[in-house]
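This report concerns only the one structure given below.
Just one protein chain is left out here, and the rest sit where they should.
A and B are the chain letters, set down in written order, and residue numbers restart from 1 in every chain.
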Amino acid sequence: MTILQFFLWSLLKVAVVTVVMLLGVAYTVLLERKLVGRIQNRWGPSRVGPFGLLQPLVDGAKSFLKEDIIPTAVYRPLYLLAPIIALGCALISIAVVPFGDPNVGPDGLHLFQISDVNIGLLVILGITSIGVYGIALAGWSSNNKYSLLGSLRSSAQLISYELALGLSLVGVVLRAQSLNLRVIVESQASRGILTWNIFGGLQFIAFFIYLMAAYAETNRSPFDLPEAESELTAGYHTEYSSMKFAMFFMAEYANMITVGCVATLLFLGGWTSPFGNLIPLPQNIVLQALLPIFWFVLKVFSFLFLYVWVRGTLPRFRYDQLMSFGWRYLLPLAILNIVGTSLWLAYR
Amino acid sequence: MHLILFVLFAGLCLAGAINLLLQSHPINSALSLIVVMTSLAVLYLLLGAEFLAAAQVIVYAGAIMVLFTFVVMLLNAGREERTLGSRAARAVGFPAVVVILSVIATVILKAQGLGTASLSDGITSTEELSAVLFTKLLLPFEVTSVLILIAILGAVALARHGDGERTAGK
Partner (left out) sequence: MNPASSHLLQQEIPLTWYLLLSATLFSLGVVGFLIKRNLITVFMSIELMLNAVNLSFVTFAHQWHMVKGQIFVFFVMMVAAAEAAVGLAIIIAVFRARATLAVDRIDLMKL
């Protein structure tokens, strides 16, 4: 494969994944509105299209057409840069996620993964940690006390929970002996659901810690203090309107999807089937390629469902509760999990 | 390919470092430093140090610099002012720095046997790195973790102390 071919293939993969990701973001918003509606005993959006399925398109058009207000007191360069950083970082991290069987397709070309990186897991962690700047700068450059409070909360929260998040992944990495996401998935593939890290790998504590830390990292309820509307109007994006607000909104949901993908890859066996080898592989090459993607999407979907379910059920934490939960309970628990996992791996 | 990438990211590095000096607002300086650090991560990758590249982004750009911006935002640090001290520092400092740089550059340019780098050199795997880190250099590693613990305690103590004083003063 020449450099030019490689370049064109990568460009194609990037284009397709970006479009799918943005569509995914749009429909996650709809999923959330529908589900929260049902949880609160109402219908949710139901007017545009069958079952309200065209609602995301209308919402998108609305954000485009709204007036774009830039307050006079803002610090312009950073005010304009912040939403780009937020959305950019949210979209980039999907680049290392493998969402299908890598053995399908031409040789040397990972058809279902933009790039196969040795340190894929670290790349995702790194990009998420850069994403903080989007929120921090948005709050600071808005020159508004609510925005600043929101972004201060958010940076403190993200730094604190990133520790617990990173430590909760160490157990999985110890088991797979690799930071490559593809290898981590393949290490759980042998007996279906029994060898998934969450069950067979005994990483359910790690999964719980990851779940909590992921909610905090993506600023989602019950840890959505950076945008707590009852105390901070809208937190860090109070001063943003129109498409810039929509970019923060999309970044939040894109982060949710990425977090779901990572949970699927690390704990739920990635694209592998939960039945292992009980069901023989289909002979048809198209089915062989599509079945792993089906499992992957199903797992990510259930993770997103859980997200919305938690949002519809739990009230918001207080800020000191959030901090003490992260530092006093999650962090020691994560360290205990690492010690336990390494002892188990050493003496089994 | 290596040349293009090197020139691009070395240029970004230098531009970020110079911008750090020219900007008068701390938050702009912090952002230029982040640019320097992320471009350095790419240069590490070009030299085959992939774990360090990731660590550079996570630790430096993602944690240390977030702390810096956090403090800048918290203290609401404004533009800096020119003072007598800064003029003195300029008068004495610039010649000194030029001398330092020229000495280092002469040493580097005179050095014999420095090799070359190319993209096909291969990369140092994380396993290789950790094998040395956790066997031969285990003691320094443990000592560093104690150091970090002490640093955390120190930071907490410093922040707490101020709090207590202020409430006592009231």
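By our rule, a residue touches a chain if its C-beta (ideal position, glycine included) is under 8 Å from a C-beta of that chain, and two chains touch if they have at least 3 such contacts.
The shown structure was predicted, so the numbers you read here are calculated from the model rather than taken from an experiment.
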On chain B, the omitted chain is touched by residues 1-3, 6, 10, 13-14, 17-18, 20-21, 26, 29-30, 33, 36-37, 40, 43-44, 47-49, 51-52, 55-56, 59-60, 63-64, 67-68, 71-72, 74-75, 77, 80-86, 89-90, 93-94, 97-98, 100-101, 104-105, 108-109, 111, 114-121, 124, 128-129, 132-133, 137, 140, 144, 147-148, 150-152, 154-156, 158-159, 161-162, 166
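As a convention for this text, only the chains that are shown with their structure count from here on.
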Whole-Å distance, C-alpha centre of chain A to that of chain B, is 29
Touching chain B in the complex, chain A uses residues 78, 118-119, 122-123, 125-130, 132-133, 136-137, 139-140, 148, 151-152, 155-156, 158-159, 162, 177, 179
Touching residues (chain side chain B, partner chain A) in the complex: 27, 31, 34, 38, 50-51, 53-55, 57-58, 61-63, 66-67, 69-70, 73-74, 123, 125-127
